[in-house]
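The complex is shown incomplete by one protein chain, all other protein chains being positioned as in the whole.
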Amino acid sequence: MHVQHDQLEVRSHGKGLYEVTDDVQSKIDKSGVRNGTVTVFVQHTSCSIVIMENADPTARRDLEEFFDRLVPEHAAYFTHRSEGSDDMPSHIRMVLTRTSETVPIVDGKMQLGTWQGIFLFEHRRAPHRRKVLITTIGE
Amino acid sequence: MHVQHDQLEVRSHGKGLYEVTDDVQSKIDKSGVRNGTVTVFVQHTSCSIVIMENADPTARRDLEEFFDRLVPEHAAYFTHRSEGSDDMPSHIRMVLTRTSETVPIVDGKMQLGTWQGIFLFEHRRAPHRRKVLITTIGE
Partner (left out) sequence: MHVQHDQLEVRSHGKGLYEVTDDVQSKIDKSGVRNGTVTVFVQHTSCSIVIMENADPTARRDLEEFFDRLVPEHAAYFTHRSEGSDDMPSHIRMVLTRTSETVPIVDGKMQLGTWQGIFLFEHRRAPHRRKVLITTIGE
């Protein structure tokens, strides 16, 4: 059994989904692990890691629109506003989604379904450099 | 340390929760792993894996009703409609819940609480065959 950690930096430029599937697979290739799991973990509380439909961009746009309506920027009861109107919604959107995903690895390949991709889901409007940790465990 | 992957096919017939707890435990029994974790991962973007209350069916019906109201099928702003009115909501419901669950294994048994069950949460109306991957890691 073997454990490998790799870092990935994702540069975001506004709210939305940024695919990292190929970057994650590259780290697995490097690790030499053939059977096990990979955990993709983002070290922030204002963006998420999610698995999402990777084929049709309209699905991602509709998802973003849904979240903008579910967690509006200007809710009257928000008191945590120090970093702007997209600050508190970013934490709520993160709690409603996920900080990490764990995917099985078989014969060196992530076992994603045909339409599954791994995405960083950015919840802030300003550009950010996001730190993602990729941990491969297996044999 | 040992890694075992098993496949499970779940046949769904409409929106709702389908329990897989016993199927997952059977795969753990077969693996021979006594201490470790099991990851239950679904290879689709229009259904989810969730842990939910397993005793009272009214809790599951209320949960389904909540999701039907939170993510309505006919939202005017949806553009991703190629597969019907339950298509886009299925992706949103998946992002709001989970693609996998990881559960500790002690002495060969999943350490679920008294009322916890593992369910496939189907978000489409038509019947589907859903592929679930069960990865047991431990000693």
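In this document, chain identifiers A and B correspond to the written order of the chains, with residue numbering beginning at 1 in each.
Keep this in mind: a contact is a pair of C-beta atoms (placed from the backbone, for glycine too) under 8 Å apart; a residue touches a chain by one contact, two chains touch by 3 or more.
All values derive from a computational prediction rather than experimental measurement.
Asker: Just to verify: which one of A:18, A:78 or A:115 makes contact with the chain not shown?
Answerer: Looking across A:18, A:78 or A:115, the contact with the absent chain belongs to A:78.
Asker: Determine and list the subunit B residues touching the chain excluded from the picture.
Answerer: With respect to the unshown chain, the touching residues of subunit B are 1, 35-37, 50-53, 56, 58-59, 61-63, 65-66, 70, 96-98, 101-104, 106, 111-116, 137-139.
Asker: If the hidden chain were put back, which residues of subunit A would touch it?
Answerer: Missing-chain contacts on subunit A: residues 1, 3, 5, 39, 41-46, 70-71, 75, 77-80, 82, 88, 91-92, 94-96, 98-100, 102, 131, 133, 135, 137.
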